[in-house]
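Every protein chain but one is kept in place in this view of the complex.
Chain naming follows the written order as A and B, and within any one chain the residues start at number 1.
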Amino acid sequence: MRRLLFIALFAWAWVAGAKEAPSAAQDPVLEARVLHIAAELRCLVCQNQTIADSHADLAVDLRRQVREMLQQGRSDQEVFDYMTARYGDFVLYRPPVRSTTLLLWFGPGAMAVIGLVLLVLVLRRRSRMPAENFDKEESDAGSNAPGA
Amino acid sequence: MIPEIGHFSLWLALGVAWVLGILPIAGAARNRADWMALARPCAYTLFFLVTLAFACLMASFIRHDFSVLYVASNSNSALPIEYRIAGVWGGHEGSLLLWVQMLSIWMLAVALFSRHLPQAVLARILAVMGLIAVGFLLFMLLTSNPFDRLFPAPMEGRDLNPLLQDPGMVTHPPMLYMGYVGFSVAFAFALAALIGGNLDATWARWTRPWTTVAWAFLTIGIALGSSWAYYVLGWGGWWFWDPVENASLMPWLLGTALIHSLAVTEKRNSFKSWTVLLAILAFSFSLLGTFLVRSGVLSSVHAFATDPRRGLFILAFLTVVVGSSFALYAWRAPSVGLGARFAVLSKETTLLANNVLLLVAAGAVMLGTLYPLLLDALGMGKLSVGPPYFDAVFLPLMAPAVFLMGIGPLARWKEAQAPDLAQRLRWAAGVAVGCALATGWLAGELHLVATLGLLMSFWIVASVATDLLERVHPAGSPWAQAPARMRQIPRALAGMMLAHVGVAVFCFGVTMVKAYEVESDAKMATGDSTTVRGYTFTFRGTREYSGPNYEALQGRIDVTQGGREVAVLSPEKRIYRVQKNPMTQASIDSGLTRDLYVSLGEPVEGGAWIVRVYVKPFIDWIWGGCMLMALGGLLAVADRRYRRKQATDPVAHAAPLAGTAP
Partner (left out) sequence: MKYARALVPLVVFLGLVWFLAAGLWLDPKEVPSPLIGKPAPAFTLTRLDDAAQSIRREDMLGKVWMLNVWASWCVACREEHPVLVEFARKKLLPIYGLNYKDERAAGLKWIANFGNPYDASLFDQDGRVGIDFGVYGVPETFIIDREGVVRFKQIGPVTPEVLRDRIEPLVRKLNG
């Protein structure tokens, strides 16, 4: 945040010859990859932000680290491995699939399947019940008329 | 003096809440009309006392009374008036007071608009709400008193967090809390029904409007929070799956399930114990959210300053309230009847399936939010669960729910025929697919996921259109009669259609933004320009200015399209004088079909800046869709049948629980 001492540092704008602004990185494709990876890494000094979004010094440093690694030709997975070797799984916003996270990744799907199966079973069981268990049917004249 | 009045008022309110929590409910059990009659006056008194306390706190803010610790921590003499008012709920203690204020407003509303309710039922409802008030008032008075004094009083306050000095702060928390707290009404209705044994269609008709209004407020509150994050946080995101955001989404999902479930219970007297369970769950998740946000168990950008002692209190309160409700449910629910019969394929089933999916979605969000805590508590390491997880898990759950949304309204009650439905919906399906593909093609490229999202959105609209068409132009009826038939559509139905269209609009916005948003970071010196999606952004330099309580550096960016000027954007970097945090203020040009979003990044040598430019297509449709949903809900509540004089609505009509003494 030292660089935010705009009070003294910035004189009024000077025209340097209008031109098409260069992309912030020399290579937009690389930059897109950097941001894509950075969006999955947690900024550890912030409460809950990615290093893509955070302005913290550590976030800026780690983004630079990611950029350099990609420039050296490393793969996305190698970058993630580099970060977890130093900071642990906590730094990944996409939790790895492991024995300890099976419940996490497969839980929702399992719940959906179980829920719908239970629903079908309950409905089937109800359809086999005798009519006395249910309310007496009054005239159905009104039940399907507009009036939800 | 004023803070003392406020403080005393809260103690009195606590006393009244105790009386309200005990006597009317005992009176209902023992049939003592005099005790039951205390319910309304107690609710009125409670409202008066809480409002008085709230007014005292607000007055302390407005008057810059820094001898009050809470005011000194959240305000400043240079803080503009609107943020002094909003600052009342800017911190933990004040936001608790806002919670209780909302509760007292809902209790007042219930007390006022309940002429049709039997006395015993009203007594139980207000008593339950009174007990909830007891919990929150005790919490405030014992651990989080907003009226604590500070000696010696400082000359200056520490200022409201600059991120909160925004119009969003004035509207988002009150709307959100109206929603959260509003589910306590459905909760109280549910407990009253379980205790009194009158769980039936009439009960559902009483409960429904209250729940729908609370749900509408919660929808608006969440939408406001999301749009506020979007324009204030400087990087254009609108949902982060942050624990506090999830804490508001879970009650919303359950509330949505609840309003649909209540529709079935009202109409067909079915799903009774399920609806009651949902009503308990919705408010339980509201309370869980309160716990998560204030206890420090989860790390979040939105969390309040934490203290394990406070966390323990809320947890104990949560355990008592929710635990006893579930215990009551376990005791009474098995004797609730099955209601009317319905076939395996019917409108009831589609609604039940929708409920299951919404419940599973809420469960998935809860699983992801609490999993880090789960592993840590079991000593199995530390983990982060973020947007990549939630996006991967949540969207596939919502897709079938949206599919059902297109079918449910057209299905018949009691029994529906699959071939009949397929026949009626075939045009809708075809149109939906066609429009989805056409939109993708017009936007420039087709993605699989984007096409699916668009398909969901068009499917809903096509289904609503089909439904509408069937009603205004049924077989054999001439077009001339259509306007008359249109006017005959009950507001409840119109509300449903509007709300569903709102969901479609929301899906459309989300899909378009995620799939077709463009971001560009450019190093710009004065005079430089960059072109994104046909819009040319030219940097015109910066200037400094002083705000009421901050110093700002403001950039100017001219936007043109095809030579024609479109907008002038002024992104800023601010430093607030008191807390000295730097803040990035984005500048946005909003349009119906796109937002142009610009923010200043870092300065580079030579007076140039890294400027972030986004073109976000249809992003405002996200919040527009939410507003339509809420409007649909409010329209539905305005249905005439809720305002019919209930002349023949005695307790005798209510079906008693099988097996209990009449």
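Here is the rule we go by: a residue touches a chain if its C-beta (ideal position, glycine included) is under 8 Å from a C-beta of that chain, and two chains touch if they have at least 3 such contacts.
Since this is a predicted model, take the numbers as computed values, not measurements.
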>> For the chain that was dropped from the view, give me its touching partners among the shown chains.
In response: A, B
> In the complete assembly, which of B:295, B:549 or B:570 touches the absent chain?
Replying inline: B:295
> In the complete assembly, which of B:311, B:388, B:547 or B:591 touches the absent chain?
Replying inline: B:311
> Which residue from B:213, B:370 or B:583 sits in contact with the chain not drawn here?
Replying inline: B:370
>> I need the residue numbers on chain A that touch the omitted chain, in ascending order.
In response: 44-45, 47, 57-58, 61-62, 65, 84-88, 90-91
>> Considering the whole complex, not just the chains shown, which residues of chain B touch the missing one?
In response: 273, 277, 280-281, 284, 291, 295-299, 308, 311-312, 315, 318-319, 322-323, 326-327, 329-331, 333-334, 370, 372-374, 376-377, 381-382
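Criterion: only the chains that are shown with their structure count from here on.
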>> Report the inter-centroid distance (CA atoms only) between chain A and chain B in whole Å.
In response: 21
> Quick one: in the complex, what on chain B touches chain A?
Replying inline: 233, 235, 237, 240, 242-243, 263, 267-269, 299-301, 303, 337-341, 343-344, 349, 352-353, 356-357, 359-361, 363-364, 367-368, 371, 375, 380-389, 393, 396-397, 409, 412-414, 471, 488-490, 492-493, 496, 519-531, 538-544, 551, 553, 573, 575, 582, 584, 601-603, 606-608, 610-611
> Which of the residues in chain A end up touching chain B in this complex?
Replying inline: 1, 3-4, 6-7, 9-25, 28, 31, 35, 39-40, 42, 46-50, 52-53, 55, 88-95, 100-101, 103-105, 107-109, 111-112, 115-116, 119-120, 123-124, 126-127, 129, 131, 133-135, 137, 140, 143-144, 146-148
